[in-house]
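Omission of a single protein chain aside, the complex is shown with its protein chains in their original locations.
Note that the chains take the letters A and B in the order they are written out, and that residue 1 is the start of every chain.
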Amino acid sequence: MDAFPTERDTGGIVMGRGFISRGFRGRRRQPEAASERMPPGQYLVDGFPVLSAGPTPRTPLSEWSFSIQGEVDGPKTWSWEEFRALPSETITRDIHCVTKWSKLDTIWEGVSVDTLLEGVETAAGYVLAFSDGGYTTNLPLEEVTGGKAWVAHTYEGEPLSPEHGGPARLLVPHLYFWKSAKWVRGLKLMNGDEPGFWESLGYHNHGDPWREQRYWGD
Amino acid sequence: MTEVAAAPRRLAWQIGEVVETSPETPRTKSLFLEVPSWRGHTAGQHVDVRLTAEDGYQAQRSYSIASAPENGRVELLVERLDDGEVSPYLTDELQTGDGIELRGPIGGWFAWDAAEGGPLLLVAGGSGIAPLTAMVRHRKAAGSDIPVRLLNSSRSYEEIIFREELERLAAGDETLEVIHTLTRSRPDGWKGYGRRIDEEMLREVAYPPEERPLAFVCGPTPLVETVATALVGLGHDPARVKTERFGPTGG
Partner (left out) sequence: MDEQRLDGNAAAGVLAEIFTFEVTTARAACVRCGATGEVGAQMAYVTEIGTVVRCSSCDNPLIRVVHQNEGPQRYWLDLRGIEYLQLQQRQ
């Protein structure tokens, strides 16, 4: 099984294999008008792929809560009703998965992380987002503040479905989408960086699609 | 060159040649492959098929091997999913003479060799019949008379995969029973089951738990979970119920 680089395609190296399946194109499409919005190595998809690392949690809304905890003066918790009573924004963003699919102009509604952190006193530099089912992902605090991140509850005008992370998921569209933790239940503020579920197993600690930071050492 | 003493090595991709294709039902097709360095398989195992486009884009799916190990050719049963990425290529585009990249055989857990005994309870939904057909074919090729009951769920009579062959095998062998259930439509005069498999049907069809059958259940996830739960509920040993979920739609 030999792999060799063949050609550069929008900035990334496309690895060619020895064997090509005659007549196979695959599902992706790459309209020219969008190409400057596409990070290196990505392609467009029509659907919204679901990639899961575990069973889909089914937490009843009556038991759901979201919390800010860790290195903070006053931890905060919201019930679902309290969370939904917070000001929500509608945002349209492109999203990019490390497995190379992208979707442009996806429409979400959610509460800005800035809103959730209002009044929170902290010297922490990092957050660990944690979810039902045990999934975690880590980010520098500055990557989820300043209008860069939301806890999203609505996708394309409908309540976020469980398979896509509902009732609420973290949304950090400027980084690879594994950082947009599905079924998020809170943010833990930390002084030190702690790699999350995928970051501890080969995926890049930061995950910037424009610098193609997919794996360790990229 | 044959391998000596099965020296362990990691699974590698191989190129097989499509030597024949054969439509089975309106939505399914059998692909017959010659794979030069094929090491043989155990009935129930599967292969991974990998498609590569000219720019290097790849898609990969698993397909059960429908052929018996005694048969030198590798037969894959492909169900064409309308919104699929791989199956429409395999059923619509791939032709005799084309190469296909695959690796296998894979998965020793969901596998049966006649030497393991029985009785065998096989429960299939749709294209889940593929690995179970490999078991039935292997049993015949091995000359085994281990009792087998195959309960096969299909949407309609026309969509029963391998129907003629299974009927032929069962007609000539009193130790092989094939029981069909048709879930969406039935031909006039149909006297068989006409609903999704449930615990009541399994109570009527399955061997009693005291006979300690080996059960293999394969098909769409909802069917597999219903059947596995029901079999355990009827008293079958969970360790003797093996499942192969195909996911929501089968494949």
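FYI, contacts are C-beta pairs under 8 Å (C-beta built on N, C-alpha and C of every residue); 3 or more make two chains touch, one makes a residue touch a chain.
All figures in this text were calculated on a predicted structure; none of them were measured in a lab.
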Review point. Which shown chains does the chain we cannot see touch?
Key: A, B
Review point. So which of A:V50, A:A85 or A:A123 would be touching the chain we can't see?
Key: A:V50
Practice item. With the full complex in mind, choose from B:F32, B:Y89, B:F110 or B:Y193 the residue touching the hidden chain. Key: B:F110
Practice item. Pick out the residues on subunit B that sit against the missing chain. Key: 6, 8-11, 48, 62, 103, 106-110, 221-222, 225, 239, 242-245, 247-248
Point to revise | Sites on subunit A contacted by the missing partner chain, in the whole complex | key: 3, 13, 15, 50-56, 97-99, 133-134, 163, 178, 198, 200-203, 214-215, 217
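One rule holds in what follows: only the chains that are shown with their structure count from here on.
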Check your understanding: Distance-wise, how many Å sit between the C-alpha centres of subunit A and subunit B, to the nearest whole number?
Key -> 37
Exercise for review: Please name which positions on subunit B make contact with subunit A in the complex.
Suggested key: 12-13, 15, 51-59, 83, 85, 89, 93, 98-101
Review point. What does subunit A use to touch subunit B in their complex?
Key: 1, 6-7, 9, 14-17, 19-28, 43, 47
